[in-house]
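Not every chain of the complex is shown here; the ones you see sit where they belong.
Order as written gives the chain letters A, B and C; numbering starts at 1 within each chain.
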Amino acid sequence: MSSALAFRGVAMEFPGVKALDDVSFEVRAGSIHALMGENGAGKSTLLKILSGAQRATAGGIEIAGRPAPAAGTAGALAAGIAVIYQELHLVPEMSVAENLFLGHLPQRAGFVRRAELQAAARRQLERVGEAIDPAARLGGLPLAQRQMVEIAKALTRGARIIAFDEPTSSLSDREVQRLFAIVRELRDQGCAILYVSHRMDEIFALCDRITILRDGRHVVTSALADLDRAAVIRHMVGRTLADIYNYAPRPFRGPGLKVRDLAGPGLAEPCSFAAAAGEILGCFGLVGAGRSELLRLIFGATPRTGGSVAIAGKEVAIASPRDAIAAGLVLCPEDRKKEGIVPVRSVLENLNLSARRRRARAGFVAESWERRNAAERIAQLRIRTPSPAQQIRHLSGGNQQKVVLGRWLAEPVRVLLCDEPTRGIDVGAKSEIYAILQDLARSGVCVVVVSSELPEVLGLSDRIAVMREGRIAAIVPRADATEESLLRLALPAPAAVAG
Amino acid sequence: MSPSAPASPPARRFADFLDRAGMLVVLVLLFAACSLGVENFLSWRNLQGLALAVSMTGMVASTMLFCLAAGDFDLSVGAVVAAAGVVAAVVMNQTGSIAAGVAAALGFGTAVGLVNGWVVARLQINALIATLATMQIVRGFAYIVSDGKAVGIAPEGFFALGNSAFLGLPVPVWITLACFALGGLILNRTVFGRDTLAVGGNPEAAHLAGISVARVKLLIFTAQGAMAAFAGVVLASRMTSGQPGTSLGFELEVISACVLGGVSLTGGVGSMSYVVAGVLIMGIVQNAMNLKNIEPFWQYVARGGILLGAVLFDRWKRRR
Amino acid sequence: GPKTETAAPAAAPKPGAVRIGFLVKQPEEPWFQLEWKFADQAAKDLGFTLIKNGAPDGEKVLAAIDNLAANGAQGFVVCAPDTRLGPAIVAKAKAAGLKLLAVDDQFIGPDGQPMAQVHYLGISARKIGAAVGETLAAEFKRRQWPVAETAVLAMTYDELATAKERTDGAIEALVAAGIPADRIHKAPQRTTDIPGALEAATTLLTRHPGVKYWLVCGNNDNGVLGAVRALEGRRIPVENAVAVGINGTDCIAELEKAKPTSFHGSMLLSAKAHGYRTAEMMYRWIKDGVEPPLDTRTVGVLITRENFRQVLREQGVRD
């Protein structure tokens, strides 16, 4: 069988961390090869080595049987390797078209051929099914569209080896389906595809082969048909997980969050809803439906133009996130890199970013409490870090996400707003986070979870608010919700499309 | 998402235009105000003088734009201007050849730029410290070569470069206009220009996309050095001598003109129109104050006040 | 090499060897370079060690005095960046046990009066300015320019007290010589280098397009040279302007030019007297206990295209 790509004894060591240890496996041409493993297992690191962004401390890569040239990212691109990274790598201040062709703009004698660039960009965007203006500034797009641009960008190179690092973690179902079509098409053209994801459904729907890493070591490579979900999970986390949602009905405890006539940018009409203390309210919608904006407005991160917010039956004046936090209303933001973490600071500081204020004595931080809190969160969320003093930017994506959530777990939270809380989180950790959310609800917290993953919304929520085009289309009780009904509500009404 | 209730389209388009025009609006308003309020301002003679006064800042700002757009800056330009003038003077006097003097000065500037680029791009030393260091070294070199004294230039033909006019405009002004045009063209239309903005906007993304970040920076710093040297040559021609102590603080003037115009200090945002606006606003303010014969001490206050006023107005205009 | 300790025969200073500091406010300026050069000469002739430090502002002066004390100096000559630093420098010198001689600029006491108790050698800023003004007035009379078509272009830099004294002196002399005060125009320089002066002068010329003849004075050669360049830029005929600078070291290249320019000449200060004699006085004071006179004055000499080579040779500035 033709092996388009082979890893041979790849090892990668960072100060205090052995991210990869003697990893060897092959990826075939014309196949979609899943790469799975817990957060911090080393998947992204492996892809960075593949793309030339990092150099392995030992071992190497073979392309079509020959050792790959060690010429950095430019060399890898020239060798037909394209990697879609977990964290977006786009230039916000430049146009979508220029981002798509970053590093290989169509040119003549050093001059950019602008008409050709626009046309080619439009073609690429059509290919991924996005109606984005190629001349638009990239930074103005919502996260999901940026993610689609990132994907389209990798396809402009005509690469034969393409690696996707959690491409769907910020996409909703519609985009996911389009992405699948593209990936299959690439496979049929004979490309070798490496696909990293934590979504089990996707892996089984899309991939033919699978490699599983654990603690930086290779565990198994096999045809996917030879494994079932339980086996994959067992290989990944070393134990079996039954129902990861573990939903159990909880009693509601009176008023939790009440939003009335909230208005602001991103919302098409004033928005009202209520959720009880002890309730988990899911929030589903297509990309750009306004879910993130709704949460940001409630939280005071975006100034609202009207409406009111009440917590536990009492109206609270929220002009900034600070006010919200003081009232017990917190938000886990969607874009962890931009809004969530302070990259150059330590895990400990990031975990205590908000809580330290309340624990401080006379302005001095309560160091021992902070250390204890950090240790507890690290244990509770199984955050993989060599030490709490590690800069958070050196953590794997999923572990960073856990820190962002962990930040709020030491606070006396009454309302927890989560925007895609399990973005990039592995199955094992996901089930732990679900358990944590349900525990919080059980203790009387009102939880609002925005998610683009239908199974997650369905599995976790007591009720589900569906948003469409900047308004809440409906709020569906758990019992009545199915994938189909939610999707139907989320899709734009035909009349609206025509108009 | 539905678009917010549309304003009447022409009004809206005008607002958009104002937004994009940025500091150019301030420039136009300032120019109009000075034309009305300052005697002699609009005379051809004064405009010529004004253009000449900003010509050197303009030249160097046109390459500093690239530096800033790529997320760096270069503090050594003032020293290079001075040293290049000295080098040109010394070489001209010794060889008697104008060409040799100019070539030596440009070669010198290019070499300094290369060193800056090498240290910043390849050795990844902070640009502030790196160019502060070369600034000191180059300034010291200028003093040492000239023994601290102005070096008079013997071949008088050289003075034509800085002192003759073409179609009514002094040659340095033409050179500056050419720098603006060429710089704008390169930044907007060439792959190199776009790569520069990408490097400044997100170095990591640029690197991963196969853009050689180090090469782009190396080129920019080299061009910056050469341009500063060229400005030094023009200045020496205008001064009819190479002055080792001239242009102290010039680097800050250039950088602040760029930033005033709207070029981001953190990279990735910039356009030549910003630079033109910044350079001209600075120049007009100084010119108008001199014409109005404002007391020197009050000039400081006025300069600061207008600077602040300009950015505040720009901010308010965009918030509206 | 960079090391210029001009120690007497032995390289390592013996205990009791004389070490003298020489602090100047603008070490890059040719004038101070010359002072140092002559002080070095004295060190060589008399056999002491000269320690040269630049001290561009008050803080640096005090630090430099500390340095001298640490370096084992017994006294120093100083041109302070600001004359009002006098009391601080005197106090510091006393605390460090160093003898002190002020050069160029006389210290001013807290009462605003010159500190006559501090040993001083130099020239009065106002007087040197007056000499410039008198020279200009003489040229004005000699050329018989009509008053109505003549004006004064005074390049000013009021941020420096000494600079202001000089231009004020020149202006006073010009007024005394009969130039109406309203025909004296000040061009404040933003920077003290030639481009700064050029810019200021250019705008001033724009403001007064009707003036035919110009008399140019300023705080030093560079300011006046910038004005000369501006006059050329405005195509004022060379013979329609007279410019006189101060210090005579920055203008040599100008005077050497084959074709005459409007730059008439400069008041040359005697670097030799200021550099050599102060160092020598200090040496004698330390070595032999000969206290120098409290106040020694020097005079400026006008150098022009005609006489500058000879004068410079006489002054030992050139060979």
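Going forward, a residue touches a chain if its C-beta (ideal position, glycine included) is under 8 Å from a C-beta of that chain, and two chains touch if they have at least 3 such contacts.
Please read all numbers here as calculations on a predicted model, not as lab measurements.
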item: Per-label copy numbers for the whole complex, where each distinct chain appears once; value: A x1, B x2, C x1
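Simple rule for what comes next: only the chains that are shown with their structure count from here on.
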item: Core chain by centroid distance, with centroids computed from Cα atoms only; value: B
item: Averaged-CA centre spacing for the pair chain B and chain A, given as whole angstrom; value: 43
item: Centre-of-Cα separation between chain C and chain A, whole angstrom; value: 70
item: Footprint of chain B on chain A - complex, ascending; value: 51, 53, 73-74, 77-78, 83, 85, 89-94, 98, 102-105, 107, 110-112, 114, 153, 265-266, 268, 288, 290, 469-470
item: Touching residues on chain B, where the partner in the complex is chain A; value: 1-2, 4, 189-192, 194-195, 197-198, 201-202, 204-212, 268-269
item: Complex interface listing, chain C residues touching chain B; value: 28-30, 33, 156-159, 187-188, 190-191, 193-195, 198-200, 202-207, 209, 222, 225, 229, 232-234, 249-250, 252-254, 256-259
